[in-house]
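Here's the structure, in structure tokens; my notes come after.
The complex appears here without one of its protein chains, the remainder shown in place.
Entry: subunit A
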């Protein structure tokens, strides 16, 4: 066996060919990365997805797949959709707070101009 197998081929216990589609993105020093992605998506699905992408976008695709897989392992019910929901709630709260603060600014500006007018 080639001692320089990528993490994917090590995990799958197979020979790592020169043109292995996983090798550039799953170095042998990080076995957990492929294990996580394999658990959620499966090697075959990841391979198909990468094959359908141009070379220059594959690294980003692998990173986003790893992130989503990790989210799913951490939260088996909602995965990264839980994060999306959390962010949407934060946005709603921030918008409400902003509207309230801007109303306070308007009131304060009105009071200030009234005070300035009464001084004159």
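Criterion: a residue touches a chain if its C-beta (ideal position, glycine included) is under 8 Å from a C-beta of that chain, and two chains touch if they have at least 3 such contacts; residues count from 1.
FYI, contacts and distances are computed from a predicted model.
A.B. asks: Choose one: "Pantothenate kinase 2", "LOB domain-containing protein 12-like", "SKP1 component POZ domain-containing protein" or "ATP synthase subunit a". The correct choice is the protein name in UniProt for the chain not shown.
C.D. replies: Matching "Pantothenate kinase 2", "LOB domain-containing protein 12-like", "SKP1 component POZ domain-containing protein" or "ATP synthase subunit a" to the record, the invisible chain is "LOB domain-containing protein 12-like".
A.B. asks: For subunit A, which residues lie in contact with the unshown chain of the complex?
C.D. replies: Listed in rising order, the touching residues are 39-42, 44-45, 49, 52-53, 57, 60-61, 63-65, 67-68, 70-72, 74-88, 90-91, 94-95, 97-98, 101-102, 104-105, 108-109, 111-112, 115-116, 119.
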